[in-house]
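Here the structure is laid out as structure tokens; the discussion comes afterwards.
For this depiction, one protein chain was excluded, whereas all remaining protein chains were kept in their positions.
For subunit A:
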Amino acid sequence: MEVVDHKTHNLENGQAAEEEEEVDENANVLQFMDSMDAYLTLIHSLSSNLRQGWLELASARHSMGAYRVNTVLLDHTSHPAATSLLVDEGKEPHFTLCKWGSSGNEKLFLGEEQSSRDKSHPEIRRRGATQLSEEKTTSENKASCEIDDPVQKERSKSLSVFGTLVSPKLRDAQLSFETALETLVEIANRRSEMLCAFDKVNKKSGGSKD
């Protein structure tokens, strides 16, 4: 009787382990599918951002002249990149974009994102707004301006390669390509997730073949 009980117990343990393995495998497959879906969606979004940027660049070239917006003017003297990446190497590498400054300027990154959103959607000033709300807006603007200045300086420096006075379309193109960069970093992270999930699924299916 004890032997039969022991065998039954072993069978149940084996079944539980198999079920757990199946649940893990399903979770890995789901993660892989989700990452791939996100990857493809982001690629679509990137295409849209790039198209916008190319169009704005073409408009800038049209208004400024082709001789003023071309690669001959690029700065070939030694200079570091203003926009870089922070890489967290691990099982799954993770990339963080650092725009217009070195690491530790995440506040700048977040702050200027807010201010650029504000600039793209300016609010209409309503007559009869209360003094309190106006003061609050003024102080918020001051804070965002303080954060904006170094970022705007870096942006202007980047634009100055093409001259002191540049077309507004060139500035728009700059913003579009910045957005494209953010999308690209997201794509890089989804790629890492996808490859990690793919390796896990592959390992399981390789094990089951044996």
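A few remarks follow.
Following the convention adopted for this analysis, a contact is a pair of C-beta atoms (placed from the backbone, for glycine too) under 8 Å apart; a residue touches a chain by one contact, two chains touch by 3 or more; residues count from 1.
Everything that follows uses one rule, which is that contacts and distances are computed from a predicted model.
For the chain of the complex excluded from view, the name given in UniProt is "V-type proton ATPase subunit F" [choices: "Prolactin receptor", "V-type proton ATPase subunit F", "EF-hand domain-containing protein" or "NADH dehydrogenase [ubiquinone] iron-sulfur protein 1, mitochondrial"].
The set of subunit A residues touching the chain not shown comprises 32, 36, 39-40, 43, 46-47, 50, 53-54, 57-58, 69-71, 74-90, 93, 95, 98-100, 102-103, 154-155, 158-159, 161, 170, 173-174, 176-178, 180-181, 184-185, 187-188, 191-192, 194-195, 198, 201-202, 205, 208-209.
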